[in-house]
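Shown here: the complex without one of its protein chains, the others still in place.
Per-chain numbering from 1; labels A, B and C assigned in written order.
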Amino acid sequence: MNYAERHVLETLIYLPMLAALVLVFVPRPQKTVIRWISIGSAIALLVMSVYAFLAFDYDGGARFQLQRSYPWLEILGIEFAMGIDGIAAPMVLLTGIVSAAGAIVAANIQRDNKDYYILLFLLIAGVYGTFVSMDLFFFFFFYELAIVPMYLLIGIWGSSSKFKDFDRPKEYGALKLVMMIVAASLLIWIVIIGIYAEAAAGSFNIEIIMAQVNAPGRFSETFQSVMFLMTMVGFGVLAGMWPFHTWSPDGHVAAPTSVSMLHAGVLMKLGGFGIIRIGMMLLPEGMQQWALLLFIIGTINVIYGAVSALAQHDLKYVIGYSSVSHMGYVFMGIATMTSVGLTGATLQMFAHGIMTALFFTVVGGIYERTHTRDTLVLNGLASKMKWGTAFFVIAGLASLGLPGLAGFVAELLVFIGAFRTEPILGALGVLGAAITAVYILRLIGRTFYGERDKKWDNITDLTSREFIAATILVLPLFYIGLYPQPLLRVIRPGVDAILAGLGA
Amino acid sequence: MNADFTLLIPEFILAGAGFLVLLVDLLLPREQEHRRNAFTSATAVLGLAVTGVVAATTQMNTGESFHDGLLFIDRYSLLFKVLFVGIGIAVVVMSVDYVAEKMSHPGEYYALIIFAVLGATLMAESGELLTAFISIELLSFSLYVLVGLSRGDARTAEASTKYILLGAISTAIMLYGISQLFGVMGTTRFTEMGGLLAAAGDWDMTLISGFVMVLAGLGFKLSMAPFHMWAPDVYEGAPTPITALIATLSKAAAIALLLRFLAEVGSGAVHEWRMPLAVLAAATMVIGSLSALPQTNIKRLLAYSSIAQIGFVLVGIVPNTVIGANAVLLHVIGYAFTNLAAFTVVIIIELKLGKETIADFAGLSKRAPVLAMIMTGALFSLAGLPIFAGFLTKFYLFTSAVDKSLEWLVVVAVATSVISLYYYIRIVREMYITETEDESKLPVPALLGLLAWVLFAGTIAVGIYPAPFVDATNAAVTVLTPWVAL
Amino acid sequence: MILELAHFQILAAALFCLGLYGVLARRSAVMVLMAVELMLNAVNINLVAFSAFRDISIVTGQVIAIFVITVAAAEIGLALAVIMRLYRRRGTVNVDEIDWMKG
Partner (left out) sequence: MGIEEAWLIPTYGFIAFGVIALFGRYLPSQGKHLSIIAIVAAFVTFWPVLFDFVSKGVGEYHVPRVWFSAGDISVGSGMIIDPLTIVMLALVTLVASLVQIYSLGYMRHSHKGHIADDPRIGWYFAVHSLFTAAMLTLVLADNLLLLYLAWELVGLCSYFLIGFWWERKSAVNASKKAFITTRVGDVGLLIGILILVAETGTFDISDIIYAVVNGDVSEGKTTLAAFMIFLGAMGKSAQFPLHVWLPDAMEGPTPVSALIHAATMVTAGVFLVARLLPIYEMAESAQMFIAIIGIVTALMGATLALVVTDLKRMLAYSTMSHLGFMMLTLGAGGFTAAAFHLLMHGVSKAMLFLSAGSIMHAMNDETDMNKMGGLRHRMPITGAAFTIGALSLSGIAPLAAFWSKDEMLLAIQDRLSPVFVVLFLVAVVLSALYMSRATYLVFFGPLKVENRRVHESPALMSMPLVVLAVLSVFAGFIALPLGGGYEGIGRFLFYGEHGHDFEFQPLWTVVSIVLATGGFGFGIWLYKSKRTTVDNLRVRFEGVHRVLINRYYMDTAYQWIVDRVVLALGRSVALFDRTIVNDRGVNGAGLTVLGMGKRLRSHVTGLFADYGLAMGSGVVAIALYVWLRSV
């Protein structure tokens, strides 16, 4: 490995932290300086993420690559170990893309943008850390780090909403989001400690623990069964698993744009990633036992989320529920335990991350201009927001699984996997995609088309910053949709190794 | 028999410093309150610092027992000595402005803090029941007085009365326990008791009652359930720096003694006390964290939170392993930084606003952003979130318990940990989210501000670079008899 | 009747319980202190008895008892001072009335 390859993963963690630290010492009124430091750092992160992704040797390389390890707490066997496999590499890329777009969109923040960016970068560091950690302690460390800033980000910069028969103050959204996810993460905590004890290898390193999984007398079926269930629920909550999903719509309704982008874009993916990382890799028998339940829940997610979204008329509620629905495909893909399905699940995480971020970019733009997200009030925006409409429609089409966009390839692979294992559930999943079309088109029809109200006569199209952010997101959406091979070939070795571990 | 009094030089310096503070107070004219406060506090800090430096430089490799195990001067006690001195310095520093505003006898105040530190130090060193008892009393008496010292607040009288009366009961209970243990074993030295207990077979009622009553006495200091009920009242009523002292020094000293006692005496009969202690740990965590939920007074809330924290510590003590002990010590260190940081902020708020309810923190992020950040860090650390000390130490504690088939205890601990996040985050909400009309900047006293920064840095340091701390704790616990071999 | 260790133990236990009862039942803080004194004396009886019956040459029990007496004296002194302060502030020494802080 050359110098850059040795250090790229740790830099992905250090750089956002460094950016946060630098921002601490920039005077508060220097808003422009803060903005450019942040955007610059985020773009540097994007470049490094792309580099890390490209440096991954998908053809015969080791399972975990770009490895780097520092001793940290030897008595407990904790080391600051990093490395990415075929599943983590696309996630790193995703994080780079969404963070860059998010940081650019966050430039719209006027009030205390210093604190905002500090928290945002801590969150980004947490996300990167989770994806690249090979040590379960640090995995959990960064996992929590990614969640906590969310509270303040939503609580301070968010917006409260009043609906016809209920209110959703921003504190509520923020508190619910953080409490639910942290509460669930404690299950993960127990699982990590349990696995550590059961492996009795005196190490939290995933590779070392994996070597113990099949050792005689270790990781009994009951142990794996219990642990997997906890893993599933623990990570499931962050991934919006029914019935623990309600933080998602309410959280997004309250959150500021760039937070929603990062949250739905990458943070929810930590959930799916965690189920693969810990559930599938370290608890293979547990996975097999609970696969059907995961499958069913995934299907419920798909249908339930889509049906709930049908009745919403707040843009963010729709997208919040659609996230619930789309994450269902991730669960389904994982539960197929087939190479195609798991690949699809990984790709779906990637695709959904980007399309939701795109959604939120536009929705945020609309909200800033009109101060409403109510589709009953908004109408005919297309004539005033040409690009905004274009981007939203593209995101919508990706969301309803239009071929040629990233979402379709992912869903298709999930469906193929599903039809090989549980065809009925797979068919329900396909049905979910049809319902998605209904609510997405209703949304587009109401918001962008039709006659325009006089009060929207003075709104403007996306600013160049928003436009650039959206473009960063749109390009991969098309690229993956039309030519997914670069991503698929990286995912492949990761998936194969996992399935070999499952004995499937 | 080793009666080398040079081993006790740090303690002598400490005692001397205490008297020196009184002397300085006496020598300065009565009306120059400001100067008296400044000089006495400076003397106190100097004395504590010298003690710490002397101890750290001369006793690094000492592993002696004084008078056949009356006191142990070893790495274990050294760790606590340095910690206690550090706590002492921090509390003195955070008291300076407080004393100037609210108290009339700075000399006595600072001297008593030093004596409390001395008592705590001796607790960490003692290897014999009577010595331990005397040390506890030295600490306790200092605290009884300190709790009641405040000038203005009528609640202090109530707090000190409850504290001393309940303390007296716990003293009596513990003494009765000591007498029972002495009656059964004929000795009060930990090492000898340990051997006898390991060979004792089944425990009879005398032994049980003795053991339980000694535990109860220590449990009172720890505020372990069901001996915790004094804590909220005393925390609330005491002058805030003293609350900080109780929360950190007194707790840490009791943990030091308990850990040594259980390791040296109890190791041979772990099966007898593990489950009962685990049950108590669970009860402590549950009661502490649930009762904290509806609190409105910040000090009272911190009291319940510290009860819950003691439950977490017990999770590390229960397994009676070197990992567990390590975890406990690391947690105590991290907790000291964290709690002192939180109390520093509380003191600043109390001094500037004269109030101490959670609602008074509203808008702090606007009025004093740095304080808000530090307080948030401290609260997140208490809640066990990264990058702060609490995350690592809790993780460490809970990991240590799972080995000894105490999974259920880990589950309880983890569950209460979630609940605790709620009440910590409520304060964060007040500081950052609740809108206030008064957005004027709060002036932060330089000294207190600096202290808060230092403690905050410590909180983070333990959280992200624990290696030096872990080296120290590991060196400390491996001198305890059952783990020497390891 | 020959006095055995058990008798002293029972006496001490009874005295201790009596003291505890007094602590819990009396309303005056001063009386509570008296009751605590009773408990401490139960301890002393226990200690001295154990010491005497086990091995007359070891005086640890007696030494502890002397320490207990000393500490008890100091404690009572301190406690009385505190109760005085309470009386000055609140005009009462009734422990049932000092419940401003609770919950």
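FYI, a contact is a pair of C-beta atoms (placed from the backbone, for glycine too) under 8 Å apart; a residue touches a chain by one contact, two chains touch by 3 or more.
Predicted, not measured: the structure shown is a model, and the values here were computed from it.
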{"item": "Which displayed chains the hidden chain touches across the whole complex", "value": "A, B, C"}
{"item": "Residue among A:F56, A:F204, A:F235 or A:F415 touching the omitted chain", "value": "A:F415"}
{"item": "Chain not shown: contacting residue from A:Y58, A:Y449 or A:F467", "value": "A:Y449"}
{"item": "Per the touch definition above, residue among B:L27, B:A154 or B:M275 touching the missing chain", "value": "B:M275"}
{"item": "Contact residue for the chain not shown (choose from B:T51, B:S209, B:T240 or B:T459)", "value": "B:S209"}
{"item": "Missing-partner contacts on chain C, residue numbers", "value": "20, 23-25, 32, 95-96, 98-103"}
{"item": "Positions on chain A contacted by the hidden chain, ascending", "value": "166, 176, 179-180, 243, 246-247, 250, 304, 307-312, 321, 338-344, 347, 380, 382-383, 397, 400, 402-404, 408-409, 412-413, 415-417, 419-420, 423, 426-427, 430-431, 433-434, 437-439, 441-442, 445, 448-452, 483-485, 488, 491-492, 495"}
{"item": "Those residues of chain B which, in the complete complex, touch the missing chain", "value": "161-162, 165-166, 169-170, 173, 202-203, 205, 208-209, 211-213, 215-216, 220, 225-227, 229-230, 232-233, 272-273, 275-276, 279-280, 287, 290-295, 419, 422"}
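Just so it is clear, only the chains that are shown with their structure count from here on.
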{"item": "More contacts between chains, B-C or A-B", "value": "B-C"}
{"item": "Centre distance in Å when chain A and chain C are each reduced to the mean of their C-alpha atoms", "value": "64"}
{"item": "Centre distance in Å when chain A and chain B are each reduced to the mean of their C-alpha atoms", "value": "42"}
{"item": "Centre-of-Cα separation between chain C and chain B, whole angstrom", "value": "27"}
{"item": "Per-residue overlap in chain A, given as positions that touch at least 2 other chains", "value": "none"}
{"item": "Overlap residues in chain C, where contacts from two or more other chains coincide", "value": "none"}
{"item": "Complex contact set, residues of chain A against chain B", "value": "72-73, 75-76, 115, 126, 137, 140-142, 144-145, 148, 151-152, 155-156, 170-171, 174-175, 178-179, 182-183, 186-187, 189-190, 193-194, 196-197"}
{"item": "Residues of chain B that touch chain C when the two form their complex", "value": "130, 133-134, 137, 141, 144-145, 148, 154-155, 157-162, 164-165, 168-169, 171-173, 175-176, 178-180, 182-183, 186-188, 206, 232-233, 236-237, 300"}
{"item": "Residue ranges of chain B touching chain A (in the complex, touch as defined)", "value": "323, 326, 365, 369, 376, 380, 385-387, 391-392, 395-396, 398-399, 402-403, 407, 410-411, 414-415, 417-418, 421-422, 425, 428-429, 432-433, 466-467, 470, 474"}
